[in-house]
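A single protein chain has been removed from this complex, and every other one stays in its place.
On to chain A.
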Amino acid sequence: MRPTKPILLLAAAVSLGAGVALAASGDPERARILDGYAAQAKAQTPGFAGFSAERGRALYLGPHTGGKVADTPGCASCHTRDPAGTGRHYKTGRDILPMAVSANPKRFTDPAEVEKRFERDCVNVLGRACTAQEKGDFITFLSNQ
């Protein structure tokens, strides 16, 4: 009966209205995280009409100004312009696992970990917290990379 389980899960997700996030993200945990940000974005951003991989790409690449760390004007400063590649911490040289879900399927599947990194790195790169829409755009972009 194993093969039917994903289908059942998918059916359950669709019936809960989470089908879009699941289809876009390919993982039930990631879909849950995206759905959470979508609910927040609806409340925060008037006229919110879903996440955009294009906006996510722009956020990822930058360059941005006003970040706490002048050496990192974009996420790409450490994670490189190719999100499927291994990143490198701008100062310590430490390797960073790829951001692209295709290269690192565990990305964006632990909500606490995801929030921890946004909490930190939005300040480091943008100088402010990210909005729920930005978080969702970012994950949507990298889920398709």
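One rule holds in what follows: a residue touches a chain if its C-beta (ideal position, glycine included) is under 8 Å from a C-beta of that chain, and two chains touch if they have at least 3 such contacts; residues count from 1.
As a convention for this text, contacts and distances are computed from a predicted model.
Selecting from "Diheme cytochrome c", "Nitrile hydratase", "UDP-glucose 4-epimerase" or "Extracellular solute-binding protein", the unshown chain of this assembly corresponds to "Diheme cytochrome c" (UniProt protein name).
In the full complex, chain A touches the hidden chain at residues 68-69, 89, 91-94, 112, 116, 119-121, 123-124.
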